[in-house]
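One protein chain omitted, others in place.
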Amino acid sequence: MSHAQQLTSRIRSIEPVGEYFHIVFEAPTIAEFVEPGHFVAVAVGGVGSGMLLRRAFSIHNATAGDSIEVIVAAHGQGTQWLTAVSAGTEVDIIAPLGKPFLLPTRPVGCVLVAGGYGAAPMGLLARELRDRGCEVEVILGAATQSRLFGVLELTRDADNVTVTTDDGTSGLRGRVTDALPDALARINGQAVYACGPMPMLKAVAEVSKAHGAFSQCAVEESMACGIGVCMTCVLPVVGDDGVTRMVRSCVEGPCFRGDRVRWDDVNTVPVDAFGAPVQGGH
Amino acid sequence: MSHAQQLTSRIRSIEPVGEYFHIVFEAPTIAEFVEPGHFVAVAVGGVGSGMLLRRAFSIHNATAGDSIEVIVAAHGQGTQWLTAVSAGTEVDIIAPLGKPFLLPTRPVGCVLVAGGYGAAPMGLLARELRDRGCEVEVILGAATQSRLFGVLELTRDADNVTVTTDDGTSGLRGRVTDALPDALARINGQAVYACGPMPMLKAVAEVSKAHGAFSQCAVEESMACGIGVCMTCVLPVVGDDGVTRMVRSCVEGPCFRGDRVRWDDVNTVPVDAFGAPVQGGH
Amino acid sequence: MSVDLSTSLGSLHLKSPTATASGCAAAGRELAQFGDVATLGAVVTKSIMLKPRSGRPTPRMAETPSGMLNSIGLQGPGIDSFLDKDLSWLTSNNVTTIVSIAGNNVAEFGQLARILRDVPGIGGLEVNISCPNVESRGQVFACNPVSASEVIDTVRAEWTSTAPILAKLSPDVTDIVEIAGSVINAGADGVSMINTLLGMVIDVDAMKPMLGGRTGGLSGPAIRPVAVRAVYQVHAAFPEVPILGMGGIRTGHDALEFIAAGASAVSIGTVVFGDPGAPWRIATELGNELEQRGYSSLREVVGLAHKN
Partner (left out) sequence: MSVDLSTSLGSLHLKSPTATASGCAAAGRELAQFGDVATLGAVVTKSIMLKPRSGRPTPRMAETPSGMLNSIGLQGPGIDSFLDKDLSWLTSNNVTTIVSIAGNNVAEFGQLARILRDVPGIGGLEVNISCPNVESRGQVFACNPVSASEVIDTVRAEWTSTAPILAKLSPDVTDIVEIAGSVINAGADGVSMINTLLGMVIDVDAMKPMLGGRTGGLSGPAIRPVAVRAVYQVHAAFPEVPILGMGGIRTGHDALEFIAAGASAVSIGTVVFGDPGAPWRIATELGNELEQRGYSSLREVVGLAHKN
């Protein structure tokens, strides 16, 4: 486990990219420890803020000794604040956090599947995989063209990029999973890496499994602490011993084996989970 | 009573002056209604702020059709926020608020006495009084030189300026009231205008009375609403009928007749006040 | 806007769902600079007592994170002056008015009801049995089901008008549903909730409580989750009883939470201090929130969160 560092970071730049914002944080002591799939937790709101909790973002890029980068969708209050501050603003960040993607030890074909800003961690991952000799296919999906992220960058960093949009405004009309079997076939894919909304992750995990590929999914659960102390971010995951536990996605994830997450039971406590309430009281 | 307007104002500039900040708010529709002694209430904290209440500042200057200006001491969270934002930031303001200084109808000698940022409204007042043909003496005091405000400006706008500091770093060592009798004598002063901390106002009111001058004191009570609806900002004031009432300093003040405020009873409800608790229950 | 925002609190029809909260808009007049008070759902007046009252010593407020403490102590001119100066202004300006009353004892509540029952122009009565800013904690009627129902009983007995009686409840109780039940039994037509939570800030320089009254009432967005919970619980227990919901409402989205939890209308309190136009703005925003979600009226959403 890499140690997370808390630090006051200067925002070097904020630039719009489609519907998102690309933010560069100065983080000289952090960047070298970042692996693909790590996230950063950013304090928002400044002096007198009513927002106590940090916002989590996948690390999009890390330049050793210098900076880390994220891709942010302006969603609620916190991200609205963060995407509206000016360059030069200082914010408190903690990184790297979470378990990164598990990387193959041998050079195998890998398919990277992302929905919307889920593409944020994929460049770092693609480059790492190619450094290890893996052939890399990427599938990027979104509801509509303006919500696609990373097409250009990944075209450079991967062997092939397929784009899908729900409304057909870019690439194929349809879902990322429609394109997954072909991509797997093209490179004899053994591993699938996914980041995006829960229903997408579930579908990717299923398609991967059906095609005999190992999958790693980066989940996005609501997090209060991001460092493993609060137990808000749990989801039901099957352990090596076959037992389902409510595990913390901030420290035991966000990257999980797709075949181990009980996707249909997310937001519930399955009756067979470790410590689940038993009939007739606890 | 002038109508207060609520408006989203762009901050045109923020400049340090000594220990204070001079802030210019664009307020084209408001400026023409400002009279000396009016205040503005500024919302602070921006998106997601935990600070609900506005901050009140005396209006330092108003340029019709254009802007209003204030002098702010960075004190707690809200003023720290306000003095740290960059020019161009939009903030919600309400002005003009409060009862302004009561002006003499004839050209009489006037002494303006201010402590620290209490000098903020004095330029506007001095110019108005001189327009009316009054001779104007000003006494500016502070704990130390860096907390003096407005010396240069008032040297231009008044007939004479006396400076006092507690530590003697500028002007006379001592209190503003030490200089008041002489100033009154010099111009045969009939009216005294004061703005500053409560103990100073009390002293000014007493000295004025002793010298047969009418005094107007702008008080600074903690305010939740600034518009007269909450009853937080009250202090005991004697009415024309001789009855003491707990009156709202935001709408019936902040400028009060110095001889009507019961200075020693501020922060209490005098037993003879209208509606005061009576022995043995209400 | 195509959404019907009209609503009612028992027999009182409201053209808009946002009212001012008692003590946060005086008697409406000062707000007239910021909007047409007659277009509000209602003005709920500052709680009025029989006699003039000077309130508690200052400081009377402290800003707290996303909230504030106040210890006003029900300063007011007494019922006679209120009728003469305040209610007459409201009536002559066609403002829907809910008069809030507070007594030092049960009998005073009855006297106030007797005085007010024949006064024209009163849309409803809010009975403030929950003000924490009184000299002794023992005076908070709403903290005890028996004394709460005594007050409402007495008011009900005097109140001959058809305008609804709303009992204003305190969140500072172990079981707010029990208190609600007791005032409903005693004849309240509806409940208003919540009043402030008892709180304190210490001035660590003077080393004593900051407020002149030592303790004060905590209000504002900080307490909103407590208020929503209270509304939800009471609506679950008494689905037919109209609720005037309040506690930290800042936006139309917040107001919608209260409506979905079971409030028929909402009062805007502390937020008015920072944004005097809030009662109007929030009504507009609430309309937009409903429209975006495909609702055509506010009424269909009252209590909807209980159905899912």
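In this document, chain identifiers A, B and C correspond to the written order of the chains, with residue numbering beginning at 1 in each.
As a convention for this text, contacts are C-beta pairs under 8 Å (C-beta built on N, C-alpha and C of every residue); 3 or more make two chains touch, one makes a residue touch a chain.
Treat the numbers as computed from the prediction; the structure is a model and nothing was measured.
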Practice problem: Taking the complete complex into account, tell me which visible chains touch the one left out. | Solution: A, B, C
Exercise. Would you indicate which residue among A:Pro36, A:Gly50, A:Gly123 or A:Gly141 is in contact with the undisplayed chain?
Key: A:Gly50
Quiz prompt | Among A:Ile94, A:Ala205 or A:Ala218, the residue in touch with the chain that has been omitted | solution = A:Ile94
Practice problem: Write down which of A:Leu154, A:Val176 or A:Val234 is the residue touching the left-out chain. | Solution: A:Val234
Exercise. Identify the residue among A:Thr29, A:Thr105 or A:Ser222 that touches the chain left out of the display.
Key: A:Ser222
Quiz item: Tell me, which residues in chain C touch the chain that this view leaves out?
Solution: 62, 64-67, 69, 143-144, 172-175, 197-202, 204-209, 215-216, 218, 220-226, 228-229, 232, 248, 250, 253, 256-257, 260-261, 289, 293, 301, 304-305, 307-308
Self-check item: Sites on chain A contacted by the missing partner chain, in the whole complex
Solution: 3-4, 6, 43, 50-54, 92, 94, 221-222, 224-235, 245-246, 251, 266-269, 273-277, 281-282
Quiz item: In the full complex, which residues of chain B touch the absent chain?
Solution: 50
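The definition used in the following text is that only the chains that are shown with their structure count from here on.
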Quiz prompt | Chain whose average C-alpha position is farthest from chain C's own | solution = A
Self-check item: Approximate Å spacing (C-alpha centroids) for the pair chain B, chain C
Solution: 34
Quiz prompt | Whole-Å separation of chain centres (CA-atom averages), chain A against chain B | solution = 55
Self-check item: For chain B, residues that touch 2 or more chains besides their own
Solution: 50-51
Exercise. Please set out, as single numbers or ranges, the residues of chain C touching at least two other chains.
Key: 65-66, 221
